[in-house]
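Starting off with a structure, shown below.
The complex is shown incomplete by one protein chain, all other protein chains being positioned as in the whole.
Naming follows writing order (A and B), and every chain is counted from residue 1.
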Amino acid sequence: MMDFLSPQEWAALGLSLKVSLWATLGSLPLGVGMAWILARRQFFGHGLVNAAVHLPLVLPPVVIGYGLLVLLGRGGVLGGWLYDVFGITLVFTWKGAAIAAAVMAFPLMVRAMRLSLEAVDRGLEDAARTLGAKPIKVFVTITLPLMLPGVVTGGVLAFARALGEFGATITFVSNIPGQTRTLPLALYTLTQSPGGEAGAARLAVLAVIVAVTALMMSELLARRVKAKAEGHIHD
Amino acid sequence: MTDAPLHMSVRLKRGDFSIDATLDAGPGVTALFGRSGAGKSTIVAMLAGLIKPDDGVIRVAGETLFDSQAGVNMAPEHRGVGCVFQDPRLFPHLNVAQNLKYGLNRVSPAQRADTFAKVVDLLGLDGVLERRPAGLSGGEKQRTAIGRALLSNPRILLMDEPLANLDAARKSEILPYVERLSADFGVPVVYVSHAMEEVVRLADTLVLVDAGCVKAHGPVEDLLARLDLTPLTGRYEAGAVLNATVAGHDDDVRLTRLNMLGHKLFTPRVDLSLGKTVRLRVRARDVALALTPPVGTSILNQIPVTVAQVELGSGPHAEVALSVMPKPSFGSAQAQTVLARVTRKSYQDLGLERGKPVYALIKAVAIDRHSLGGLGMGADQNKS
Partner (left out) sequence: MTLARVTVLTLMILAAALPVRAMERVTVYAAASTQPVIDALIPVMEQRGLAISAVYAGSATLARQIELGASADAYITANGQWMDYLAERDLLAPSTRRDIAANRLVLISHEPLPAPQMVFGPGYPLATILGDGRLALGSPDFVPAGRYAKEALTAIGAWDDLKDRLAPTKDVTGALMLVARGEARLGVVYLSDVRRTSDVQIFQIFSSDSHSPIVYQAAITKDNATDGLREFLDVLSGPEGQAAFLAAGFGGKP
């Protein structure tokens, strides 16, 4: 079974899982926050913010990767500051790969979360406020539990998207084995070499298995969460 | 005035819809009555802090919740206003006990257990504490909603048509609970309704709302006795409210005898103990008039009254307000009013002008159970 893949390929798989997991978990709170801002707040520039969130869906991934390089590279606005103050480097590291994956997956996450947030009955939130709950308490005790299915869905979609992320990643953090050579990059490498078809096919099968497993697990989880929110399961 | 339970004077304009309402509520139950769309729910939402008035003032127990001049607009969570809405708005992911306790942090820790037990007992929620809202009946949901609002230690309780979504059986199941709220918890209640039976049964003060404005404001009996207000209170259902005490029960014929200012009134049997005060509504269309008390008739209640006012419309009807004078032994008590709706022809034939003494004939069966409510009722109540 261990021979199904070469050691480098196992490394690519492991790296992909690590990068995607961190990308998803790290952006979950941001996704919830952004979903809330877009769903519940009217302000000047709302349309602009919404468009900005969706940019990774419509722009070529390489463009996003380049943007990340400009922003977060050592010579970049934010990246330079991060290095000078905290000694943090993101280019050429798995953390940079996680950020690239997170950025590309963000619109999918926000969309799913926003949808379920908008389905939460505002009358319930009003009732909670009249019962003396401050807006934060309302959010944590009422809104969040009721939008949880959307949070789960958003998280899974983001994870799946992160697993498949290629263009922005290779442009931002390049293709360094062990650090940034995720599964899609390893797959691409094989397709670009004459005679690499068999290896590419193996990796593709693996990617499909991982994705399907993740989706199935999340489906089960989402259903359970939904039933709990609707009051059909007891604690 | 400054420390009245509620004083509000607010204005709001949204497109075609505008509100200009001034009202004061005393302790006890104040009913906001009006047609659907009259603006009652909006007024209540402004009181709760869920809608911001364009301009005006809202004061509860002397504390200013809203003042457009001074730039005060207290957030709903600080107002101490308990709300019960038309739909129960129970939190679906929490069970009944958790729903009830949601606002309990506003009760001092020492009293929490006791207050919780008291409310659960009062509303009969013992058996359903572990259940989720999805597994409750309509009546249980609304009782839970009431309990939840009570347990948030409100200074004033707002109830926006809480019984509107319930069928008649559920309504009569819950009305008694609501009746006891104000008395047992000592919290003033603002009760919105478009159903006169509820108002008659529950309210001490009545506020009539029409097209966003307060048209009249005063004790229930007084407003309902006024002929000029019947268009607002519902012409067809118009009727005066009388206060009486239980004098005795005739179990063999299943009737109760009431004492109204010394006059005797028969009604279908009610489960109230002797001496209990009762409020009843007598529909104008159920009251006939006679110059002399008829004999050999099925109408049990024949009360001597004086014609106070007559109003003739364009149709065949005549609305007559009749004054019931207290019998000598009740000398100090105030007169009460009964409304009668007769034909213009009868008005002419009987010569019903002001001051004329006549008899008001009220069928005992016309006094239906739904309009029989106790003022400050105790443990025994109507079972339906």
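Following the convention adopted for this analysis, a contact is a pair of C-beta atoms (placed from the backbone, for glycine too) under 8 Å apart; a residue touches a chain by one contact, two chains touch by 3 or more.
Here the structure is a predicted model, which means the values were calculated and not measured.
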Interface partners of the hidden chain - shown chains only, full complex considered: A
Contacting the left-out chain in the complete assembly, out of A:S27, A:T189 or A:S218: A:T189
Listed residues A:L5, A:L25 or A:I176, member touching the removed chain: A:I176
Sole residue of A:L69, A:L117, A:L131 or A:A222 that reaches the chain not shown, by the stated touch rule: A:L69
Interface residues of chain A (partner: the chain not displayed): 62, 66, 69-70, 73-76, 91-92, 167, 170-171, 174-176, 188-189, 191-194
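In this text, only the chains that are shown with their structure count from here on.
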In the complex, chain B residues that touch chain A: 48-50, 75-83, 85, 87, 89, 91-93, 95, 102-103, 105-106, 130, 132-135, 148-149, 152-153
Chain B-facing residues of chain A, complex: 121, 123-124, 126-135, 141-142, 145-146, 228-232, 234-235
